[in-house]
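Dropping the structure in here first, questions after.
Every protein chain of the complex appears in place save one, which is left out.
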Amino acid sequence: MSFSQFALQLLTGLQIGAIYVLVALGLTLIFGTLGVANFAHGALYMIGAYFGLVVSSQLGWGWAALLVPLGLFGVGILFDRGLLQFFYKRPVTDQILVTFGLAIIIQELARTIFGGTTKPFPAPQWARIPVDIGFGYYPPWRLVIIAVTIIVVILLFILLRYTKFGLMVRAGMRDPEMVRYLGIDATRLFTIVVGLGAMFAGVAGIMGGPAYSIEPGSGMAMLVPSFLVVVIGGMGSLVGAVIAGLLMGLAVSFSVIFVPAVSQVIIYLVAVIVLIVRPRGLFGVEGIG
Amino acid sequence: MKKQSLFARDSIYMLIAAIVIFSLRWTLPLLGGYSELATRMLIFSILVLGFDILVGLTGYLSFGHAAFWGIGAYICGYILLHFTQNILVAMILGVLIVSIIAFLLGIITLRRHGIYFAILTLAFAEMFYYLALAPLQKWTGGDNGLTGIKTPQLFGLELSGLAMYIFVGIWTLIALYTARRIKNSPYGLMLRAIKSNEERLTFTGINVFRYKVMAFLISGIFAGLAGTLFAAYETYVPTESLHWTLSGEIVIMSVIGGFGTLIGPMMGAAIVLYLENVLSAITDQWNLILGVIFMSFVIFLPGGVMSLSKQLRRLFSRDQVPANRTESQGGD
Partner (left out) sequence: MSNQGKKTKTLSRRSFIKTGVAVTGGLMLGNQLGIGPVHWSARAQDYPALGNFPVGDKVVFGFNVPQTGAYSDEGADELRAYELAVEHLNNGGGMLATLMPSSLTGAGILGKEVTFVTGDTQTNPDAARDSARRMIERDGVIMFSGGSSSATAVAQQYLAQEAKVIFMDCLTHSNDTTGKDRQRYGFRHFFNAYMSGQALGPILAERYGTDRRAFHLTADYTWGHTQYESMKQFTEAQGWATEDNIMTPLTTTDFSQYLTPVLNSDADVLVLNHYGGNMINSLTQAVQFGMREREVNGKTMEVVVPLYSRLMAQGAGDNIEGILGTSNWDYKLSDEGSQAFVTSFEAKYGFPPSQAGHTAYVQTLLYADAVERAGTFYPPEVIRALEDYTVSGVGPGAVEYRGCDHQAFHDILVVEGKAPSARDSEYDLLETVKQVPRAEIGYECDFFPGELGPYGDES
């Protein structure tokens, strides 16, 4: 394998992983704080992508970059107030079922509105012509995906590390009961966390849409690998989600060079191996799950 | 005395079940269905029965039951296609291999609970799906599925149409009887104890893990059996039989019917298949309708159709003290 081949495949792996990371961050944040396994997270990704498609084609990309994250934050708050809050205390099984049901409904609604066909979702003009990055040409949009993911991850870590809100979330992730004893308005905290999670999914959607194009099944297709990423990283572990996401992306990318036939199997294989060796995932915390 | 009356009640239960099972082929067309749909419903009802033994009793939600169904179907189909038309040989081998796989998967996955368990079973099932789709397509037929399977035979009798229906019906009865026996046995009680409080059970020194693996194994065998019957009935195995959407469908069926009630999931299977088939001919929004129905059940009727009848009964006979031992299914 030549250096440029290795480097390109590495970059591709990072980019595939970046989308996983964006989706998985929200998933693991919601699970870690609220203890809710959100099977509708893929649907949020899909909403973000369709929303981005509509806004970017009508108003332009600037508006899309602004409105999609904000819009999805709103969707997340609605989602929490309208449905999730009633399932905080229900067993995980019920949470899975109700969010799974919601995911089906959202998918079908998207089909009704946008049709079942894959929609072209052009990237912004400036991101369409491949650029020379030293060891080959690469689509700028995919570099943007990696950059945006890095920024989102850094911002999230700053938010959690240096703000009062972050402190509360971290406390909640460690011990949900304690948050209540401390007299923190847990309900508001939870709602904002779901909003944030949805926002990340929305960002993933508007990033992934132009790279992969979009159809009603995109959400479900994104859900399963993202959940695997979360579980491999350890449910509720943000660091775990980032590392597992990148690991998955690289596994997918490099398997193509060696055994293309298993490139779809590989993520499941990795998941199974990790979970057998480390039942709580790479960075799993005792007491969660 | 008491034992005898219990036995009598059991017989009546099975008799009613037998009447429903063996009349479905003729009652269904009256409801806008068609006769072969009955066979399909029965096969799926065996699948969800097994699922109910695992999920309904122990509370472990598997999202990978398609694996057992699909593997059973592929093996049965492969044998019918290449080796013998003898259905019993194909079924026995199919179920045998599925039970080995179920046993191994049980040992690996049951160390985890809740979401981990769900995702782990899902991951395994998806792995089988992708294996069947591409790397193993020489044997599985890939995306085209396993085609050209000959009509299976039972001691020289061609099993199709009515004969297949009766054959499947007999298996459904056997499956229901077995599942009921398991549920009402001390063993079944133990499984339900796992659901209500696994930790406490562990402290009493009982080897909970062994019970769980057994439940998983039995559940897998039911699914494998149903899968082999499916291959024999369809004379075709699609790759979708390993896909996680099927696992999801099993969950939907069970929720609509009511977990832990055995009969409930069977009814759920019939309802979902009916909607899927009959409704899809009327509107292309049938998926949406099914989704809404499913969600309504999860939110408003966690006990499924079975609890509906119970609640109605309670409504009509106010003076009777409600004795709902299975009421608490959804909430605990």
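Read from first to last, the chains carry the letters A and B; within each, the first residue is number 1.
Rule of thumb we're sticking to: a contact is a pair of C-beta atoms (placed from the backbone, for glycine too) under 8 Å apart; a residue touches a chain by one contact, two chains touch by 3 or more.
Remember, it's a predicted structure, so these values are computed and weren't measured experimentally.
Engineer: Using the touch definition given at the top, which of the shown chains does the missing chain touch?
Structural biologist: So, taking every chain into account, the missing one touches A, B.
Engineer: Which of these, A:G62, A:G82 or A:G136, touches the one chain of the complex that we don't see?
Structural biologist: Of these options, the touching residue for the absent chain is A:G136.
Engineer: Please pick, from A:L8, A:L83 or A:L269, the residue that touches the omitted chain in the full complex.
Structural biologist: Hidden-chain contact among the options goes to A:L8.
Engineer: Check the options A:S56, A:T149, A:T191 or A:S253 and report the residue that touches the missing chain.
Structural biologist: From the options A:S56, A:T149, A:T191 or A:S253, the contact with the absent chain belongs to A:S253.
Engineer: Go through subunit A and note every residue touching the omitted chain.
Structural biologist: Residues in contact with the chain left out: 2, 4-5, 8-9, 12-13, 15-16, 111, 115-120, 122-123, 128-130, 136-139, 141-142, 211-213, 215, 217-218, 221, 252-253, 256-257, 260-261, 263-264.
Engineer: Quickly run down the residues of subunit B that touch the omitted chain.
Structural biologist: 25, 29, 32-37, 40, 130, 133-134, 137, 141-145, 147-148, 160-162, 234-236, 238-241, 276-278, 280-281, 284, 286-287
Criterion: only the chains that are shown with their structure count from here on.
Engineer: Rounded to the nearest whole Å, what is the centre-to-centre distance of subunit A and subunit B, using the mean of the C-alpha atoms as each centre?
Structural biologist: It comes to 33 Å between the two C-alpha centres.
Engineer: Can you list the residues on subunit B that touch subunit A in the complex?
Structural biologist: Those residues of subunit B that touch subunit A are 55, 59, 61, 63, 108, 111-116, 118-120, 122-124, 126-127, 130-131, 133-135, 244, 248, 251, 255, 285, 287-288, 290-292, 294-295, 298-299, 302, 330-332.
Engineer: Any idea which subunit A residues touch subunit B in the complex?
Structural biologist: 31, 37, 86, 90-94, 96-98, 100-102, 104-105, 108-109, 111-112, 224, 227-228, 231, 235, 261-262, 264-265, 268-269, 271-272, 275-276, 279-280, 289
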